[in-house]
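So that we are looking at the same thing, I have put the structure below in structure tokens.
Removed from the display is one protein chain of the complex; every other protein chain stays in position.
Chain IDs A and B follow the sequence of writing; residue 1 opens each chain.
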Amino acid sequence: MSTATINNNFKSEEYFINMGPQHPATHGVLRLLLTIDGEIIKKVEPDLGYIHRSIEKMCEKDSYQQIVHLTDRMDYLSSHINNEAVCLCVENALQLEIPERVKVIRTILDELTRISSHCLWWGVMGMDVGALTTYFYGFRDREMINDIFEETCGARLTMNYNIPGGLMQDIHPNFVKRVKEFIAHFKTKIPEYNRLLTGNVIFQKRTIGVGLLTKEDAISYGASGPVGRASGYSCDVRKHHPYSALDRVDFKEALATEGDSFARYRVRIQEMWESISIIEQLIDNIPEGDFKVPTNAVIKLPKGEYYQKVETARGELGVYIISTGTKNPYRVKFRSPGLSNLSLLNHIAVGGKIGDLVATMATIDIVVPDIDR
Amino acid sequence: MTNQELKDLITGWFAIPEAVQLEFSEEGSQFLNLSIHPDYLHETMYYLKLNRDTDFDYLYCLTGIDWEKELEVVYHLESTEHRHSLVVRTKTSDRETPVIDSVQDIWPTANFHEREVYDFFGIRFKNHPNMKRLFLAEDWEGFPLRKDYVDEVNMVVK
């Protein structure tokens, strides 16, 4: 950032601070240029691109099957959902009839991914406000999900389990048993989370009324996911544009009206309960059938534009594919939830303290590769 | 509101729709597409958001496309009230210094997305408060998502 960024309103009491790119609270290589007066934040300017890999440009040279693998590396905590977004987009374009079995398995894995991502977020959230112990509790439960993924998908983080037309492999014979074990285990652990962190007076003091976001601002800043829903903005893609097996499950959209950091926190905890409920409804009746439909080795989408949105753990991910009828897409755009959610940071953090900024950033829950792509 | 109603409503805003190159199409897309001349973009967008019947308050995707001869900017809009969608497109054939009006005063989310488009396509947005590259370094040469971009070091051409 050059000196040109110093505008005329800069007062002599104010000073710059570089938060990041190597800073514990920025969760990756994000750099925030803060203008501070004492402890009070006057301006937050994110400086992005430290891990920009030009995934969109790479997609233009790849086949549709290959694109799926690149999406793992965007929001790596929702990798399964990212894969699914591309697959759904390609399948819709080809008008493939996807077996029911695939839809149900995809949805179960989606929700497991969401729980796993929220577990990690919960641990890190605690760390950001200074409660170091939460991290290990979150990771303990996440580990069980990762083991399930490892057994079924062969990978723990970047799963690559979806392919256009279905799944790479059928599920592991232990899958149903282990998911049920996990659900039984995890139902006893969310109350533990609440005892350790949610009910803590200091934690509530740190988050209630901090980082206020109104519903109107949430919509116009393009907030999605728990950030939007905590402001009372009903933006769950799973409700409004259901995909895979989400049309047959019954779940409540986690909503709050306060719009502060604590509301965002509660929405995520509520979402974990809803994900459990979705998995419970599906896990006992996974339909028999094929785990994929055959597709051509070289997929060519008909000429046109295709847009598919899904709900990742962070919000609305849009995949926008423009095809000219060849084996490569002409242009691929990923509308990532992180970039829009980050753009409202300056709006809600100004006027708070440095500690507030950290707490607010933790509840926005950014994943930097998702922003930088 | 159905696509046909939207079409009729929006056409009614203009005295001579041909003069602003207003066109609708639904071909090859799941949304209703509206294309318009860049000079009238900001005004149209303003009405699309403020009008009670359209009420497009949610801009969920903003991106550029390089059609080799022309550069296009695509806005995906949705109304959280009525739950209808619209895609607004605007093209410019100026590849050297393309300029399009910024919509970040209408939807603040456009701030970062327009910087991203500038970063990758070189389209400048007029009235944007902070028009500089978002991801790449400030001294980066060229605009990588353009089809004629060459980088012999970093790009593997199959």
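Simple rule for what comes next: contacts are C-beta pairs under 8 Å (C-beta built on N, C-alpha and C of every residue); 3 or more make two chains touch, one makes a residue touch a chain.
Everything below uses one rule, namely that contacts and distances are computed from a predicted model.
Asker: Tell me the UniProt name of the left-out chain, picking from "1-acyl-sn-glycerol-3-phosphate acyltransferase", "NADH-quinone oxidoreductase subunit H", "Nitrogen fixation protein NifU" or "Peptide ABC transporter permease".
Answerer: "NADH-quinone oxidoreductase subunit H"
Asker: Would you mind listing the shown chains in contact with the chain that isn't displayed?
Answerer: A
Asker: Which residue from A:Leu197, A:Leu213 or A:Val310 sits in contact with the chain not drawn here?
Answerer: That would be A:Leu197, which touches the missing chain.
Asker: Hey, which of A:Lys61, A:Lys187 or A:Lys205 is the one touching the hidden chain?
Answerer: Checking each option in A:Lys61, A:Lys187 or A:Lys205, the one touching the absent chain turns out to be A:Lys205.
Asker: Which of these, A:Val44, A:Met127 or A:Cys153, touches the one chain of the complex that we don't see?
Answerer: Checking the options A:Val44, A:Met127 or A:Cys153, the one contacting the hidden chain is A:Met127.
Asker: Considering the entire assembly, which residues of chain A contact the chain that has been omitted?
Answerer: On the chain A side, contact with the omitted chain comes from 15, 17, 23-25, 39, 126-133, 135-137, 140, 196-197, 200, 202-203, 205-206, 353-356, 358.
Note that only the chains that are shown with their structure count from here on.
Asker: Hey, which residues of chain B end up touching chain A in the complex?
Answerer: Residues of chain B touching chain A: 27-31, 57-61, 63, 65-66, 74, 76, 80, 83, 107-109, 111-113, 116, 120, 133-138, 144-145, 155-158.
Asker: Using the touch definition up top, name the residues of chain A that touch chain B in the complex.
Answerer: These residues of chain A touch chain B: 2, 48-49, 52, 54, 56-57, 61, 217, 219-222, 224, 233-235, 240, 302-307, 309, 316, 318, 320, 322, 330-331, 333, 335, 339-340, 342-344, 347, 372.
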